[in-house]
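One protein chain omitted, others in place.
Chains: A and B, in written order; residue numbering restarts at 1 for each.
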Amino acid sequence: MFQVNNFTVRMKKFIKVNSSVLSIIFSFFALAPLIAQTENGNIWSDKNRLAFGNHLFCEKDYLRAIDEFQCVLIKNWNDTLQFKIATSYFRMKHYDKAFNEFEKFTPNSSMYLQSENEKFRTLFLSENYSSMQNKIKNSKRYSGNNSIELLRLLNSSMLLTNAELPQKSKFISIYENEDKNILSEFYNWKENPPYKNPTIAAILSIIPGLGKIYADEIGDGITSFVLTGLFTYLAINKFQNNQQTSAWIYTGLSAFFYSGNIYGSYTATQNYNAGIKFNFENEVKIFVNDRNQFLPTPKFLCD
Amino acid sequence: MMKKIILILSLFSIYLQAQTDWERWEKKSANFQIQNEENNSSNISQNNSFLSLLKISYQVLISDYDGDNCPFYPTCSQFYALAINETNILKGTLMFADRFTRDSNLFKSKNHYARHFSEKFFDPIENYLLSDSTIIFYSREKIVK
Partner (left out) sequence: MSKKIVILFISFSSIFPIKAQKLNNQKFFADSLFASENYFDAITEYKRLQFFSKKNGKYFESNFKIALSYKAGGKYDNAIKYFNLAKRDAKLLEDSIQIDLQIIRTNILRRTIPEALFLIEKFEVKNVGRIDTSLINYWTGWAYLVNDDWESASQEFSKIDKFHQLKMLSDSVFSAKYSVPLAKFISSVLPGSGQFYTGNYWSGVFSLAWNLFGGYLTINAFLTDRTFEGILMGSLIWARFYRGNLTNAEKFAIKENNKISNNAYKFLMEKYLGEKP
């Protein structure tokens, strides 16, 4: 209190002594905001571009946001900004570009771990499972064995590739209890996929249509049986009536459908297998995506 | 309740509208014309002159006059031509025989084929070459272009 009083007294004295000097000083202070304003008021200053970029980012106008961020980033590197650029590409589903942007983080960077996670996520979503597996195995965190998220992602992705699975108990042990059942099912499927055998289908189709029915194409099987049977009947009938020309035409048609039936049963079984494999992989993908690739997600201001 | 629905819908529409600017676009002058949906027949380079003659005559003499019977993309004649082109005449004929049988099936359930954007069943030859590696299973929920 005393000090303040003392200060004001001294100020009053000073004003009295030299008012013209004061006016100059005062005008300087008055002009100071003006000078600052020309800096701030410049729409194209880094600060303003950044603010505008953030606004666009929150409006999901990612392509325009990237332009703003990059102009600022060129002058001085900034981890958060780089991360936002990469995330913008990621959210536009431009996974290649997103990966390249996440790749720009060095191990010294404070956001390196997050960027690494995002790289794995990007690779998973762009279905580059094998390269994701390699990247995880080369990661320092993996060899340290201290990242259960990475292990979970790695294991789940193995259901989608031809990689050899570890022992079942070991495979399941790293998941949450509630997930263990479904992963056990996935594991069993992958070890013993319920494929049908195309050769068996081909052999079964000695009786026309039976191979197709085996491959779950019942309608096609019946059609095949009817067509082959019909033309065979006609052929026999014509031969019995001694109408050689039409008899041979019907024989040819009968043979055409019969051989097509054997060939078709084989391919139908292959397609059946492709179908159940697709459905299985789809289920795995949905499961892993539901768990958000087991990786923690970064939060942004506008999320 | 209604408010909530409107809010959700408006959020959704903002999201969709943001997406239009995820690729740069240019000025586009308005086009009032009616687009013909007619799909041009596939361009197959035919080495075999007999086969190309066969195919052309089939198209000129038959397929133009028997209506739009084929529920598949590619059509049966295109399928045959593509199959022969890709393999040989014997295997191609076997593939065609199978396709013809499947075409004759009156109870084609829609789940057995993927949908092509021409609203036909998508049934490419690659799925019938006997090799597991060329088979691609197309999701039944999406439309193939």
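Please note the rule applied: contacts are C-beta pairs under 8 Å (C-beta built on N, C-alpha and C of every residue); 3 or more make two chains touch, one makes a residue touch a chain.
What you see is a predicted model, and the numbers here were worked out from it, not measured in a lab.
Touching the chain that is not shown, out of A:56, A:172 or A:202: A:56 (per the contact rule at the top). Contact between chain A and the unshown chain involves residues 23, 26-27, 30-31, 33-34, 37-38, 41-43, 48, 51-52, 55-56, 61, 64, 67, 234. Touching residues on chain B toward the chain that is not drawn are 13, 16-17, 20-21, 24-34, 36, 38, 61, 64-69.
One rule holds in what follows: only the chains that are shown with their structure count from here on.
In terms of their C-alpha centroids, the spacing between chain A and chain B amounts to 27 Å.
Touching chain B in their complex are the following residues of chain A: 59-64, 92, 217, 219-220, 222-224, 227, 256-257, 259-261, 263-264, 266-267, 270-271, 273-275, 277-278, 282. In the complex of the two chains, the chain B residues touching chain A come out as 14-15, 18-19, 21-24, 93-98, 100-102, 104-109, 112, 127-130, 132, 135-137, 139.
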